[in-house]
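Every protein chain but one is kept in place in this view of the complex.
Labels run A, B and C following the written order; every chain starts at residue 1.
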Amino acid sequence: MSKDEHREGIKGMANPTRYGIERVAYWLMRLSGLGLLAYFVGHIYETSNILRGQVGWNEFLELTQTTEGHLVLAIVIAMCVFHTVNGIRVMLGHGGIGVGKPARPDYPYEPASQNYRHKIGIYSAILLAAIAMMYGLAVMFGE
Amino acid sequence: MVDSLEFDLIICGSGLAGLRAAIAAAKKGPHLKIGIVSKVQVMRSHSVSAEGGTAAVLFEDEGDTIESHVYDTVKGSDFLADQDVAERLCVEMPQEIRQLDHWGMPWSRRDDGRIDQRNFGGYSFPRATYASDKVGFFEMQTLYDTCQKFENIEYLNEWFVTSIIHDGKRFMGVTAIELGSGTFYTIKGKALIIATGGAGRLYSFSTYALSSTPDGLDMGLRAGMALKDMEFVQFHPTGILPSGILITEGARGEGGYLLNNKGERFMKTYAAGKMELAPRDIVSRSIMTEIQEGRGFKHETGVDCMKLDLRHLGDEKIKEKLGGIREISIKFSGQDPAQDLLDIRPVCHYMMGGLHTDIDGATEIQGVWAAGEAACNSVHGSNRLGANSTSECIVWGKITGELAIDYIQKNESSNPWPHHLVAAEEKRIYDGIFRGNGDVNPYEIRQQLTDTMNEKAYVYKNETNLVEGLKKIRELKQQTWKHVDDKAKEYNTNFANVMELDSMFRVAEIVLLGAINRKESRGAHARTDFPKRDDANFLHHTLAYYDPNGPIMKTHPVTITKYQPVERKY
Amino acid sequence: MRESTIMKIHYGTALAAVALVAVHILMRLTQGFAESLEYENVLANYKFIPYAAMLELILILLSVHGFNGLRVILLELKQGRIYEKAVSYGCLAAMIGLIAYGSRTIIMTNMGMV
Partner (left out) sequence: MAQVSSISNEQTSPTSKLITLRISRFNPEHDESSGFMEFSVSYEKWTTVLEAILDVKKHHDHSVGVRYSCRQATCGSCGMIINGKPRLACFTKISELNSDVVTVEPMNNFPIIRDLAVKFEKLFDTHQKIKPYLIRDDTEIESNEKEFLQSPEEVEQYIQFANCIKCGLCNSACPTMATDSSFVGPQALAQAYRYVADSRDKGKDSRLKIIDDSHGIWRCHFAGSCSQVCPKGVDPAMGIQLLRGYMLGFRS
């Protein structure tokens, strides 16, 4: 990216402030997507330890079944729930569902696509993610 | 060596007229190179601000006739219009409306799917074709977007044209500055269409875009063409305070009232037959008379004004048909037309005058046409009816575009390129202006000039004021404002602004001189010292030619075909 | 491949994954979390062919989805013909690699090669 294009760059792309909850959702979606991918790769590696037999598996389990490991897992749960719920919302949106109907705009213009349905979708994705994370923490630390 | 470009056809100005010409030309001469040169980015031209409508006869099945459109136009012009020209406008227009429709224009529709029309001032049939209240904007969009189809059109965005180069008889090219880089260019061409629009920024209280300055007109003037009928400046009755942004005549077309401080619809005193929908010159004068007789209001800026009442139209109708002015009044004036009365006042809105052309839009130089508001083919005479101007732009855009192509295909120019003229022009703008010296702020001079025009040549004029105005402007001209403090080449709007100011002096002088000479009242030209129309002495057009010692004024006959002048009553 | 086809796959894999991942996680929860991770239980799961098949499916779906997601992000970050080619093929290779690696685990475990 050449400097004289005056693009906002990654900082601008990744800055979730300024533009309301939809932009926050965009940002969380990216982050959770990448996070999940990272976890997923790790997870595949983790499970491959089963090939090393009971000893190897347990060795590895010990590594992950720590407080830090549980915290990471809790975050993964949250990311997964958010990414899934918001993913469904985004897919509906991308299909043109729930984004409002075209109509003559009246001043002051309030974009119909930034509507309460999608906002509720985003908030519930965040909420569900939080609940799931709590639940996960409870399960993991409860024992 | 001066950098150089070459086109077959150069179109200077990218408003409605310029773009319509470009399409007509591109279709007719698919192998010719067409360049649209504009000092603003092509689609930013002033035409986007046109709001209310475009006049055309569409409903002959419901009783409208071309004949009636012609007569309304001629009567509206106070019989100064060339009647053959007016007829041409009205005959050509209906098909242009449909052509725009076929190009994607989002005309407002009737329930049966046909294109709708609304009422407008001075017409005997509702024939202003509209698209909400953003007619000019949508027309510009339609034309701009249609231009995108043609590969032989090139856009020179933000190129300031400074002069026309010709060999005394025939057109050869123009000189221009590419604002982005600051490079001075010659653009060679076989034909030119001037579509540089009106010059309403001669007045400080104006509906025009800030870019509507007289440099286009001045360019023609300096090249030896005449400016015609410049004394006729239209004041639109309803410019909203404090900005002067237009509240379209469509607001009254949809049923809005004008009220004085007694709460009366005062138009009943002045034009009982048409009330608020009398032609603009009459409504503007009525407002000023009311104000002068003490029945006006004071705006919080201290300026006198009148009220426009749209409340009875209801929120829904306002949103549907007048969404643009609703936005404007809420945003810029804090008044919601559904609840508040709007503060309005007559405002400089249109120039009937312009570069002298014949019925085909041809100027006095071979290979140069003029179209749109920059041209004066005398279709509007001394007062334009609302909605007739966008029509004019479209019709003569098309006519000149096609004629220019015919001309290019028939003529091969072979005269040697006049380098000395280019050198002289370079000297004029770089030595005379860019490297000029002085300590007077040109922007303050511009403010004073435009304020003077507002004060001395407003709705009502008289000898004393006009002469004072002329004197003041000549004084201002003598001051040392000819300098550009911004020394950079790139995007030097300071330079452009000072060149604009330079052109304002020449054109303002012609407006005032024309007004002083015309000792009668006709259409938009209202003299308190000569309140009557005087056909015996003044049924003629005014021409002004450039001369270094001040303009040379001449007259030109009016073409009258069917309609003998009678008293104009509504 | 047309971008629309790729993105349809992206959405399709996401949708299919919703159901499958749900089952996968529910399994962890029905048994009790720690218990579910015990070697015998895990091994038993792997040996249960329908479950192993489901794991394989999840593996493929999420690898495709995830690495295409990565491709999208990388494409948006920087442009250029060579870079874009590298990103596309790189993601494809990573995707195939991960699927191969994961499949190895599943198949070998399933066949009792532990």
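The working rule: a contact is a pair of C-beta atoms (placed from the backbone, for glycine too) under 8 Å apart; a residue touches a chain by one contact, two chains touch by 3 or more.
As the structure is a prediction and not an experimental result, all values here were calculated from the model.
Seen in the complete assembly, the chain not on display touches A, B, C.
Between the chain not shown and the residues B:84, B:101 or B:264, the one that touches is B:101. The chain not shown here is touched by just one of B:312, B:331 or B:532, and that residue is B:331. Among B:339, B:447 or B:480, only B:447 touches the chain that is left out of the view. Taking the complete complex into account, residues 1, 4-10, 12-14, 18-20, 22-23, 25-26, 29-30, 90, 93-97, 99-100, 102-107, 109-114 of subunit A touch the chain not shown.
Hidden from this view is one chain, which touches subunit C at 2-4, 6-8, 11, 72, 75-79, 84.
Seen across the whole complex, the unshown chain contacts subunit B at 40-41, 43-46, 48-49, 95-99, 101-104, 106-115, 132, 134, 137-138, 141, 145-146, 148-149, 155, 157, 180, 203-205, 209-211, 241-245, 291-292, 301-304, 324, 327-328, 331-334, 441-444, 447, 450-451, 454-456, 458-460, 462, 465, 484-494, 497, 528.
Assume only the chains that are shown with their structure count from here on.
By number of C-beta pairs in contact, A-C leads over the other of A-C and A-B.
Averaged C-alpha coordinates put the centre of subunit B at 66 Å from the centre of subunit C. Of all residues in subunit A, none touches two or more other chains. In subunit B, no residue touches two or more other chains.
Put simply, subunit A touches subunit B in their complex at residues 104-108. Residue ranges of subunit B in contact with subunit A, taken from their complex: 132, 319-320, 323, 326-327, 330-331. Here subunit C touches subunit A in the complex through residues 11, 14-15, 18, 21, 25, 29, 32-34, 37, 39, 42-43, 46, 59, 62-63, 66-67, 69-70, 73, 76-79, 98, 101-102, 104-105, 108-109, 113-114, going by the rule given at the top.
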